[in-house]
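For this view, one protein chain was removed and the others were kept in their places.
A and B label the chains in the order they appear, each numbered from 1.
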Amino acid sequence: MARYGLRLLYGVIVVWGAFTGAFFLLYVVPGDAAGGLTAGADGADVKQLLAEQRELLGLDRPVWVQYWDALTGALRGDFGQSVYQRRPAVEVYFESFPETLKLAFLGLLLAVVLGVTLSVVIELTNWKWARELLISLPPVAVSLPPFLVGLVLLQVFAFQLHWIKAVGDPGFGGLLIASAALAVAGGGSISQLLTANLRGALTSPYVETARNWGLSRFDVLVRHALKNAALPVITSLGTTVGVMVGGTVLTETVFSRLGVGRLVVDAVDGRDMPVVLVAVTISAVIFVVVNLVVDAVHPLLDKRISWDG
Amino acid sequence: MSSPEYVPSPGRQGKPLLRLRDVSAEFAVPGRAAVPVLDGVGLDVAAGSILAVVGESGSGKSTLGRVVTGTLPENGRITAGEVVLGGRTLTGLSERQYRRVRGKEIGYIPQDALLGLNPLLPVGVQAAEPLRAHGVGSRAERRERVLDLFAKVGLRDPGRLYGRYPHELSGGMCQRVLIAAAMSTRPRLLIADEPTTALDVTVQRTILDLLSGLVESEDLAILLITHDLGVAAERADDIAVVKDGRIVRGGRTAEVVAEPGDPYTEDLLRSSSLGFSGRQAATARLEYSRTVPADSPVVVEARRVGKTFASRHGSDPVTAVADASFQVRRGTTLGIVGESGSGKTTLVRVLAGLTPADTGSVEIDGEPVVHHRRGAGQAGLYRKVQMVYQDPFASLNPRSTVRAILDEPLRGHRYGSARERAGRITELLEVTGLPAALADRYTAELSGGQRQRVAIARALAPRPDVVVLDEPVSALDVTVQRQILGLLDSLQRELGLTYVFISHDLGVIAEVSDEIVVLNHGHIVERGAALDVLTEPRTDYVKELLTSIPGAAGPGPAVLVGPGRSATERNT
Partner (left out) sequence: MTILEAKETGASAPPAGKPRLRARGGRAAGLLRSPGLLVAYLWIVVILLAAVHPGLFATGDPLRQDASQMLLAPSPDHLFGTDDFGRDQFTRTAWGTRLSLQAAIIAVAIGLVSGSLVGLVAGALRGRADSVLMRVVDIMLAVPSLIVSLAIISALGRGTLNIAVAIGINSTAGFARLMRSEVLKVSNAKYVEASVFAGHGYVRRLFKHVVPNASRSVLAAATMDIGTAILTVAALSFLGLGAPPPTPEWGLLVAEGRTFIGVQWWLSLLPGLVIVVTVLAVYRVGRSFNRGRTHVVA
C-alpha cells in the first residue's frame, strides 16, 4: 500500500502542476482577462473600462497574491466567475459535464470493443489479402480527423437516413453516433498498439510452448497472448481517456451538442480564462483518477506487480 | 540427399517410434531464393531411448525439432521427405489433425524455462493446458493429475506450488513444471530443445537426470536438441551431428565418440568438455604457469571488497560480493568461476571501476581503482586495465567501422599521430588474426567470432597490463570458443598480459587459469592454485561443480575417461 500512497501524492502534484501551469499561462502571459471583456468597446472610455474591470477582477494585485488567492480558491472549489456568464466557472463547467461524460464514456467503450475485436480478428484471419486489408484499418482510423468522421456520420445518419437530428440530437441515437465518431481514432490507436503487442506476444517462447501443447489458435491467442498483449493497453488507458476528452471538443462542435468541449472552445474564443482553467484542471484530475484506478487494478492482472513493490 | 554415414539404430524394441526419411526444408526470403535449412535428413528414435541432435547455431537443429512438431514458421516449408511417428505419417497432416498429435503424442520442452511459461497464469493451470487442449478429464481430474506429476518431477509441496506464478519459481523449477506439462498427456515422444542451456550447471545436471529417469520409467523416447556434445555423449543412446542442415555423422553414441571419422565432429569433440579432467587441464596449464617468474609482481590486488545492493521496495538488501580478497601476479591468469547470482559480474565491475565498492579497495599497479559515474578521471586507469565483454554483438557500436572502433581508444589515450595510429590498427588486426581488409567494414557485417576478435583488439589498443575478460566466449559457438581461447592464450604469451577471466563454465576456467577463485552467493568459497582447486576441492560445492560438467563424469555410455580423475569427483 505504501507505493499506492506515493502514487496518490504524485497525482496531487500532477493536478497542482496542471493548475499552476494553466494559471500562469492564462493570467500572466496574455496580459489579463480584462482585455477580452473590453475587446468590443472603443473610444476614450476603454482605458477607464479596462481599469474598472481590472479592479473588479482583482488583476491589479501582484501575480503571486493572485496566484495564492486562485489556488486557495480552487481548493475550496472556487475558480472565479465566468467572465461571460457572470456565474461561478465551476458551476458553468459542471452543468455541461454529464453530457460530455456520457459521450466520452460511450466513446471509450466503443473504442475498446472495436480496437480489441479488430486486433483479434486480424490475428485469426488466414486469408492473406483479407488480413492485409484488416491490418491497414487501424492506421487509417488514426489518420482520420475526428471532425471529418463526425461530418461524414452526420451527413449519412442525419441527412441521408434521417435517423438523428442534425443539431444536438438529445436521444440515444444521437449520443451513439457522436460517440462512434469519437471512437474511431481511439479504437484505431488501441488496435495499433494491441496488434503490435500481439505480434510480439505471439512470437514469444511461452506462446511457442502453448502451441506445442496442442492448443488451438484461438486458445493460444485468447488464453495466452491476449492478456499479455493487453497489459500495456490497459496501462496507457489514462492517455486514451485523455484522447477521448480532447476529442469531445471536436465531436460536440460537429454534432452541436452542449457539452464541456463546446464550452471550452467558446471560452477560448472569448478568453474566458476561469472556465479554461477549470477545464484544464479537471482534465488533469480525470487523468490522475484513471491512472490511480489502473494502478489499483494492475496488480490483480499481473502478479509480478504488487502494491507493496 | 541421404546421409550415408548414418546407420539407423535398431533400438530396443526393433521398430523405431519416430522416423525421419530424407527430410528437406527451406525458408522463403522475400525477394530472394529460398534458403535451404535441412537437406535430406534421416534418423530414427526408438522408444525408451534418447537421440541427441548436436549442432552449432544455424545448423538447422531447431528446425529439425519444428519439422517433427509441425510448427515451422510461416515462411518455412518441408520440401521433401516424411516424418513418421509410430507408423503414422505426420508430414502433410492438416493443422487441425496435427493439433491432436501435438501435446498429446509429442511432448515439448522449450529452451528457456523462465520465458517458456506464461507470466500471467499460475503454473498449475499451465501444466494442465495440454490435458485441457485435448479434452482429457474434468477440471478436478486434471488438477489431480498435475499435482501427481509435480510430485513425480521432483517439485516439493505441489499443492502450494499449483497456484504460484512463474516469476516466483527458479529456472530449474520452471523447467520441471514444463516437463510435468509435457508428460501430462503421457506422450510417447518428447522434443527437448536445448532444455538446460539457460540453467546453471548444477541445475542442468538434475534436470537431465530427471529426463533420463523418465526414459527408463515411462519408456519414453526423447529427441534431445543440443549444442553441447558433452551433454549428448553423457545422456544419449544415439547421436546425430548436424551441420548446414545435413547430418554429417550419426550412430551409437559410443561409436561416434570413439571414431568421429568426420572432421567437423572431431572439431566438436575437441571443443567440448567431453572427457574433461581437472588434473589434465591444470597440468597442461602448469607448463605455462612455470614460465612466469615466481617473484613476478602483483598487479591486481583486491582487499576485502564488499558490495550490497538495496533490494527493490524495502525487502532485505542483497549481498552481491562479501569480503573478497585476492591478488593477481603479472603474466598470470586468475579465473573467477561462479553460477548465476554468484556475484562474479559485480566483482569484475568493481575491479574495472565501473561500480563503486561499498567496502574494501582494489589496486592496479599500486594505484587505487576509483569509480566515477561518468568515468571522469579514470583515463589513467584504463591505460592499464581493459575489458572484453561477453556479448560481442552488444559491446561494439553497430554503426561504427572496425577502424573507428580501434581508433577510439588510440585517440583517447593519445597514441601519437594519425599515421602512427593507422599503423597500430594494422598491427592490432594482425595480432588478433583479422584480415586487414576488415578494417573498413561495419561490425554488423561480422560474425560473432570476428566481432570478439575486434573487441579483443580494442582492449589491446592502449597496451594495457591487465585485461578483464567477462565471459568472453560464452556467447560463441563451441568451435569458435576454441579459437578465441587459443588467441587469448597466445596473446598472453607474446605480450605478457595479465588476465582476470570470469566464467560460469569451470571447464573453460580450468583450462585458462593459473589461480582460481570460486564464488557462491557472493562469497569466495575456494581460492588457490588451479591444480589444487581442481584436483583436491575442499568444499562440496566445488566438487559438485566439477561433477556437473557435462561429459566429465557420471553414468553416460562410452565417455572418454580422463586419466587423472580423482576418487572424490566420482563419488559426489
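By definition in this document, a residue touches a chain if its C-beta (ideal position, glycine included) is under 8 Å from a C-beta of that chain, and two chains touch if they have at least 3 such contacts.
Just so it is clear, the model here is predicted, and its values are computed rather than measured.
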**Q.** Which residue of B:G92, B:P263 or B:G412 touches the chain not shown here
**A.** B:G412
Q. Which is it among B:G92, B:P263, B:P293 or B:G375 that touches the chain not included here?
A. B:G375
**Q.** Contact residue for the chain not shown (choose from B:T79, B:S447, B:S490 or B:T539)
**A.** B:S447
Q) When the complex is taken as a whole, what residues of chain A touch the one chain not shown? A) 13-15, 17-18, 21-22, 25-26, 29-30, 139-140, 142-148, 151-152, 154-155, 158-159, 166, 189, 192-193, 196-197, 199-200, 236, 239-240, 242-243, 245-247, 249-250, 253-254, 264-265, 267-269, 271, 273, 276, 279-280, 283-284, 287-288
**Q.** Touch list for chain B against the chain that is not drawn
**A.** 27, 29-32, 35, 56-58, 352, 354, 374-376, 378-379, 382-383, 385-387, 389, 391, 393-399, 408-409, 411-413, 444, 447-448, 455, 458-459, 462, 475-477
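The criterion applied here is as follows: only the chains that are shown with their structure count from here on.
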Q) Tell me, which parts of chain A touch chain B in their complex? A) 2-3, 204-206, 208-217, 219, 223-224, 227-228, 231, 301-304, 308-309
Q: Could you pull out which chain B residues touch chain A in their complex?
A: 69, 71, 95, 99-104, 106, 108, 110-112, 115-121, 129-130, 133-134, 165, 167, 178, 181, 191, 312-315
